[in-house]
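Chains shown are a subset, placed as in the full complex.
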């Protein structure tokens, strides 16, 4: 059973293949390549881009998407083996997942990190349960550990702008927020940009470390592709001469020395024209969206010609089209 | 970029053209006229008729609708320029709208009036933001100022019944309710019946004035089409000999002399057989629905042969089919 629940399901060679095919299909779209296929989309958490882009892929490909909102139109799901189900979770994934597999051809799942224990989130229990119990291919729409379609859309945007990703200096910088956000998006940028051979520089204040298992994996991918992954707590240093400025808020390492309110404690990390000016003169600005304007990033940056955030969001469609086609074969 | 966010986007000539085409297509429906088209439907407020009728238009036309519920499955959207987004609105329309435009071919938006400041509602900030930032055509599913598809469905029902709308005496009467409702529907009836050349009589208790900018615009449309728009606080006078009795509850002018509880203060305005008897013997009864039976309108009126409320609701489908076809070209 093929799944795409994490970047390791593709590996560095797979990343290059997906990017090449996505670019080719942007020029010459496939016709009715998903005819007769049904995608079941299971949302444990809300969504705008993900919902619309996946559903659009299915509709444009001649297929159909069924949207199920767990805890909204659908009850809550239990994922712990052996649980005595006497609380508020009315159905176990051991039933829900194989049942859905009888109705649909592909399953897409969105489930956010707890943000309270990074090790638990790294183990990715809900996404693992779907992959384990599903009889049809599963694709991640973001899970506790990774948001792999986002990472691919990010790197596709970079590849389209600069042609070659190998050796390209790119910067992922932490940004302030009003609440602690999951680390899935920064994890996926690390893994994907590493696998694409970029020289990835990550900047964050002390106490906001990403998960060491993901960092190790990203370094392995980078090594295999001629890239590297380095860390600093000096934002200026990380931006110096970089070709890509990727801003993203995430919560402190958990458990760790900082409390959740630390996300508001470094307002000078907000990306403004000053920071963008440190990067290369042809640098582009990326953000996965949604972005809190004037909290994470200033209006001047988002509205500047350097910003590619709308193209980056459009690329979600293109990488997902390619991945759903691959999984549906 | 063509939009349909208010009646002025059509004007009196456009109104006649839409009605003629809608009638023609009721007899001879178009086939697969929306094949390959995706409509993104963004709901800031709930819906039954609107949701079902728009989605049915897309499905019957061979297209597809993606339904996004803001604040439900989707987070809340910010529309204020320059906002520091540190509250509960997680995404700005400056990102959300152009991103959706990359996935869909048409955008439909529903957003209710605040009912606390008629001037703010008249400026229609959310609908304006969608029209300003969208790269694809936008259609209103009701906004703070107008509900233009409803107005067209209302007047289509009148045109089908009486053939000619020019010079026809029609009455819009205020009705009691349990809470203050938006003025978008009465605004659109005024504008559309005016543009169709009706002699529109509006009756409401003092303190429930509609917005003066909308009233002026309706009078201009009426003048261009040989109609007129007049106001009275005498319900009986407004009904006398009228061919159409349109009942609708709305809230007091805001800010104004009356509090929100005033919607309960005029129970004798409820439309009963007594009121219907004042109208012409062949008069029809209209209401946009949902209607609170025995609060706004008595059972005897809704269940009488004069009632056309179900046909009127069906006509939402027919005008929307025509408008989506026009916008999708």
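Just so it is clear, A and B label the chains in written order, and each chain counts residues from 1 on its own.
The criterion applied here is as follows: a residue touches a chain if its C-beta (ideal position, glycine included) is under 8 Å from a C-beta of that chain, and two chains touch if they have at least 3 such contacts.
Just so it is clear, the model here is predicted, and its values are computed rather than measured.
Chemist: So we've got 2 copies placed here, but how many does the whole thing have in this file?
Modeler: Counting every copy in the complex, the total comes to 3.
The definition used in the following text is that only the chains that are shown with their structure count from here on.
Chemist: Where the CA atoms of chain A average out and where those of chain B average out, how many Å apart are those spots?
Modeler: 40
Chemist: Taking the touch rule as given, give the residues of chain B at its contact with chain A in the complex, in rising order.
Modeler: 36, 38, 40, 64, 66, 68, 72-75, 78, 82-87, 90-92, 94-96, 98-100, 102-104
Chemist: Okay, in this complex, where on chain A does chain B touch?
Modeler: Against chain B, the touching part of chain A is residues 43, 46-49, 51-53, 55-56, 59-60, 67, 69, 72, 178, 289-295, 299, 302-303, 309-310, 313-314, 317.
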